[in-house]
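A single protein chain has been omitted from the complex, and every remaining protein chain is retained in its original position.
This part shows subunit A:
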């Protein structure tokens, strides 16, 4: 699992590459924990290369959800594979998080 951060103006894009499980969740958590994250208007998560997400991986997003909302930072997922989207959907996270098909929509969100 690789996390690549691409800061641009008011938007931070995180590219996730690989399987997000209990061991790689730590890497993502460190990234999301950075205080400068709250300076952005939106944090976009590019899920194109995210092939699997475990409950620990979901837990990382869940634990940061409130903090980002409180600081008015929008968390947007895009390019999500169907299998990964199903996991979000079953847990009911699709009603709580913004998941859009393309980058353009993510930028507009």
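Convention: a residue touches a chain if its C-beta (ideal position, glycine included) is under 8 Å from a C-beta of that chain, and two chains touch if they have at least 3 such contacts; residues count from 1.
Going forward, contacts and distances are computed from a predicted model.
Hidden from the displayed complex is a chain whose UniProt protein name, among "GMC family oxidoreductase", "PPM-type phosphatase domain-containing protein", "ABC transporter permease" or "Glutamine amidotransferase type-2 domain-containing protein", is "PPM-type phosphatase domain-containing protein".
Residue A:63 is the one among A:48, A:63 or A:104 that touches the chain not shown. Summary of contacts with the chain left out: across A:30, A:55, A:71 or A:104, the touching residue is A:55. Residue-level contact of subunit A with the missing chain is found at 22, 25, 29, 55-56, 58-60, 62-63, 65-66, 90-93, 95-96.
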